[in-house]
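Structure below; questions to follow.
All protein chains of the complex are present and in place, except for one that has been dropped.
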Amino acid sequence: MAVLLTKHSKVIVQGITGNQGQFHTKQMLAYGTPVVGGVSPGKSGSSVHGLPVFDTVEAAMRTTNADASIVFVPAPFAKDAAFEALENGIKLVVMIPEHIPVIDSMDIVARAQELGATVIGPNTFGIISPGEHTKMGIMPNHIYQNGPIGVVARSGTLSYEIAFSLTNGGFGQTTVVGMGGDPVVGQTFISVLHHFKEDPDTRAVVMVGEIGGSAEEEAAEYLKSFGKPVVAYLAGRAAPPGKRMGHAGAIIERGRGTLESKEKALNQAGASVVTMPWQVVDALREAISG
Amino acid sequence: MAVLLTKHSKVIVQGITGNQGQFHTKQMLAYGTPVVGGVSPGKSGSSVHGLPVFDTVEAAMRTTNADASIVFVPAPFAKDAAFEALENGIKLVVMIPEHIPVIDSMDIVARAQELGATVIGPNTFGIISPGEHTKMGIMPNHIYQNGPIGVVARSGTLSYEIAFSLTNGGFGQTTVVGMGGDPVVGQTFISVLHHFKEDPDTRAVVMVGEIGGSAEEEAAEYLKSFGKPVVAYLAGRAAPPGKRMGHAGAIIERGRGTLESKEKALNQAGASVVTMPWQVVDALREAISG
Amino acid sequence: MKQYEYLAKGVLREHGIPIPPGRLVNNPGEAAEAVRDIGPAALKAQVLVGGRGKAGGIRFATNPDEARGVAAAMIGMDLKGYTVERLYAEGKLEIEREFYISVTTDRNKKIPLVMASLAGGVEIEDVDDSKIVRQWVDPRVGVLPYFGRELAQRLGLEGTLAKELADLVVKLYAIFREKDAELVEINPLAVVGGHLIAADARLNIDDSALFRHKTVEIIDEGSDLEKKVHKIGLAYVELDGDIAIMANGAGMAMATVDAIQYFGGRPANFLDAGGGASVEPTAQALDVLVSMKPKVIFINIFGGITRCDDVARAILQVKNTTGIPVPLVVRLVGTNEKEGVALLEQAGISAYSDMAPAAQRAVELRGGGRS
Partner (left out) sequence: MKQYEYLAKGVLREHGIPIPPGRLVNNPGEAAEAVRDIGPAALKAQVLVGGRGKAGGIRFATNPDEARGVAAAMIGMDLKGYTVERLYAEGKLEIEREFYISVTTDRNKKIPLVMASLAGGVEIEDVDDSKIVRQWVDPRVGVLPYFGRELAQRLGLEGTLAKELADLVVKLYAIFREKDAELVEINPLAVVGGHLIAADARLNIDDSALFRHKTVEIIDEGSDLEKKVHKIGLAYVELDGDIAIMANGAGMAMATVDAIQYFGGRPANFLDAGGGASVEPTAQALDVLVSMKPKVIFINIFGGITRCDDVARAILQVKNTTGIPVPLVVRLVGTNEKEGVALLEQAGISAYSDMAPAAQRAVELRGGGRS
């Protein structure tokens, strides 16, 4: 099984005719994702990789009964696209673009909560459920494998690194969820952990965090009643305060968001905290057997 | 029994230190209304008719556990007052002021729906439940009497006229609800009728409507499954198109909102429609016996 | 409150909605100058009445001299009872198609409503309902471009026009919110050279919201008499009968007008003396009724907040100063009824306690009767 995304989803791609949209639609189809169509204003009637293109989400849903959408439109148009999906009843929206204004993200997330919809991202690599052969995102297809580990990460490439080492270490994944590197994103560690807690197939979880904010500290509180082994790896140990480490969210500001307090909180909550990404597999092996 | 407002309500008065606020607080107390306090920014510590005055609704609620509020502040500040009540958890808000911008009313009503709160008005005389000795509004105290008739009206003085003739004709009232004379108000005939339908003590209903909008036509549709006798009287028979008859909502615009279509719809729905206010009592007597 | 076309156009321009080149002209000289700058133009009377075109309120001029002549003929002319004081000179358009779009408030749904049609250029009431697309706005969400794309799709628009419409409806809704509009309408929304342009526009501002729009010029559209009563702060509508009416509360005033008509009389006016009127404005309003020289005056009061003795005092004040030279019928019940009735009786005025016989009596005194 998997969390949030299964092979029963019906996925549309907003911005399907753009370079990114086309490329990743192809990758998603290759992986097995049930993509049913795409949206690109002014391009209705055309097709991308055999999928019908619509002018609006409304039209796409009428024809395809889609219930999930992945958004590839440029950041200035992302709020419009997200609301178009949400207002038309889409229940899972994956927001790939980076550089979406934080105020737009707040509006999107608040509205999604109101409508009982799930937003993943923005500035995320997406979500992938290897056992379901289904992904909504931009992650490479070949590094994942079906198995009992849930992964939740803030960062994309770093999560690839870890997912690949898990796969090579014999630990397949139920679902890998990218929260996104922005200050305001739809998911929290807690909301994703909660799904993993409920999922009987997920035996343990790997958290991939980083400096900035206090999402890890908040998650630590939740972990006390989580009941499954957790390995945590956090990036940004060597980062100086006041500097953004690529992600808009990865910044130690006014003394907040340091790795020290995060690791301390996670340790106290019983998570196995490792220092370097290549230590995750051994720690996981120990946590599960222990 | 009564609908929406009972003696168990705990009422605060927003704008209690103003002329209107003071006068009607006295009247409400005289009627028996459980008024527990008032709000008037900058006036905390003072008292009005023995009731404590607070700077904020928050403070008032902390001390009094109020769950209902009647708003007397001037129209430009009404949105602020309504949101203060709603955001602090007040579940029944009666908005007396007229001349509140329609856009403000839309925002208030939309937010109340979201929060599951009831807004009565704006531009209303309020609501009164004679059997409960409780009122939130500006209606005269002496014209009402406990009994089996529900009254729902758009207009104030006209509803007094009719309530008084009901009382004199031997028909007391469960609750009299003023919807308000503005284009956008919190209640519809339907929402109030629904409460009367559920109330076992309400045996029949008098609707007092007027030209403008199509609230009466919509109500007619609902009446088909209402199951209790209804007498309807509507004002504005002689009104020329394009002219506001006092209420911002009472206007025949672009051929819509005429009395003709309203009366026709209500007649077809089985209501007993009378032409003049003094005919209501006889029609009601007939409707109940028939 | 309706806004003149030139003001409505100005608001559209500020929000980036394309409008034809145009300017306000106050005299024939300015009209000539405008046509010299703009080229062939329509000269449009700036009056707040519908059907302006058919009534001769829109004329064309191809050169400055012609403009001077046309403007001279138009300025000062009477248009459906309004004197034309200013014109709006606007570049003539080669219109290919005429659409319609507006934002208003849906009273039943209590949210804003966008209406659009490809059959524009005529009053929207004259457009077949099947040709009108309605789309409602969630005020908590507002109008984002996708809303406009969905609208364009429902209308069957494609390509550039669909894109421009989607853009335009976002701006139109922004105007609706920012200006507290009751109505913002573009009709016709013209297609010129394959692009959308607002050929005519209406903007009505919510009277209750004028406190937020201090720079908006207050225009009372009423007759002189109506303006006079509005200045007292009361609601007043002139009707064409001869029985003058005063009542307290809008509903009561409407019912009173209805009652006079019911008994065969012809009401001269609607006057809401207010839900809690005091002596002075009531007396002022009564003065206005007297000045109308009606055949009868009917005062119908159900005292709630309004005190009957205050109303009686107002009547006596007018009686003792201006005088009331026509038959007066008074119905007076409710708060302080006894005091009020006593005051009137001292002055030889007897008051009714029921509305029906009072209204009937007023009609009888007129010398009419149910026909």
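Letters are used for the chains, namely A, B and C, taken in the order the chains are written, and counting of residues starts over at 1 for each.
Going forward, contacts are C-beta pairs under 8 Å (C-beta built on N, C-alpha and C of every residue); 3 or more make two chains touch, one makes a residue touch a chain.
Bear in mind that the values here come from a model prediction, so they are computed numbers and not experimental data.
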| note | Within the entire complex, the undisplayed chain is in contact with A, B
| So which of A:A235, A:V273 or A:A287 would be touching the chain we can't see? | A:A235
| field | Selected from A:M1, A:A30 or A:M106 as touching the chain missing from the view | value | A:M106
| message | From the list A:G18, A:P34 or A:P183, pick the residue that touches the absent chain. | response | A:P183
| Footprint of the hidden chain on chain A, which residues? | 75-76, 98-107, 109-111, 114, 125, 138-140, 143, 153-161, 164, 181, 183-185, 188, 208, 210-215, 218, 235-240, 243-250, 254-255, 275-278
| note | Where chain B meets the left-out chain, the residues are 41-42, 55-59, 77, 79-81, 83-84, 87, 111
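Convention: only the chains that are shown with their structure count from here on.
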| request: Could you tell me which shape the graph of touching chains takes: line, ring, star, complete or other? | output: line
| query | Taking each chain's centre as the mean position of its Cα atoms, how many Å separate chain A from chain B? | reply | 50
| task | Starting from the mean Cα coordinates of chain A and chain C, work out the distance between those two points in Å. | result | 55
| Which residues does chain C have that touch at least 2 chains other than itself? | 138
| What residues in chain B touch two or more of the other chains? | 114
